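Below: one structure in structure tokens.
Missing here: one protein chain of the complex. Every other protein chain is in place.
So, chain A:
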Amino acid sequence: MSAPAPTRKPRPVAAVRFGDILAAERIKIITLPAAWFAMAVASGAGTLLGIIAATDAVRIAGPGGPIPVARLGTLLLAPAYAFVSIAVFAAGSEYRGGQLRVSLAAAPDRNRLFAAKLTVSATLSLVASIPAVLPGYVLQHSAAVHAWERGAFVGFLALIAAYLLLSLIGHGFAVIAKSAITPLAVLFIAPFLISPALRSILPQVVRFLPHEAALSLLKLPVDPATALGPRAGLLVLAAWAAASVAAAWTVFVRAES
């Protein structure tokens, strides 16, 4: 340690603005190694699946014969769950190492802090979803993309919306769970274990779960007979995201006051 610094009079400064907290939250997310790892995994897996789906080089055995990867919605949406980790880490990392206390000391207004974190998490998720999704999507739908078909553009927007809304669900869940691990475990397990187990006994309920709603939005439902339409899928997914964020906001403000 060096010698004590000479004391100085504090410099006059303007009041702390919401934009300052936004900028701080942005630094928090982009300096988390786990967020970059999640981005790389999501982008890499999405691109790989795009190549496989485009070339039809691999088919998965199904009850009615081999199924092309391009029709396996759950598999094609799997990279989204790596992507969701970005928002989950953004919210859940506050509870690692006692960072939340530092955050609250820096920004004591709970509503302001939550709003800033949510805004940055949503904005970065939206921006990052484009490079995460684009290569795989273009590879898989190259003909439609090159022909500038409207359907290709709408499908791309639907995929971006699914990534964003699933990220918001994960963000809220992480605040409620006060952890990054629990929401990731639940979000990964639900589509692959819980939904298949419930599908045969409660098909009318399962279609309203986030993963199934996202598949309906993407026109890739597991069971077309009970699936929602794309617009209904979007609304259901948006409702899950709104509920998750609202619950998280309430929990955050009450628990940390």
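As a working rule, a residue touches a chain if its C-beta (ideal position, glycine included) is under 8 Å from a C-beta of that chain, and two chains touch if they have at least 3 such contacts; residues count from 1.
Everything that follows uses one rule, which is that contacts and distances are computed from a predicted model.
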| item | value |
| --- | --- |
| The complex's invisible chain, by UniProt name, from "ABC transporter domain-containing protein", "Electron transfer flavoprotein subunit beta/FixA family protein", "Iron-containing redox enzyme family protein" or "Lipase" | "ABC transporter domain-containing protein" |
| Residue among A:Ala106, A:Ile130 or A:Leu157 that touches the chain left out of view | A:Ala106 |
| From A:Pro33, A:Pro63 or A:Pro224, residue that would touch the chain that is not displayed | A:Pro33 |
| Listed residues A:Arg71, A:Arg96 or A:His146, member touching the removed chain | A:Arg96 |
| Contacts of chain A with the absent chain, listed as residue ranges | 1-2, 4-5, 7-8, 10, 13-17, 20-21, 23-25, 27-28, 31-34, 93, 96-99, 101-109, 256-257 |
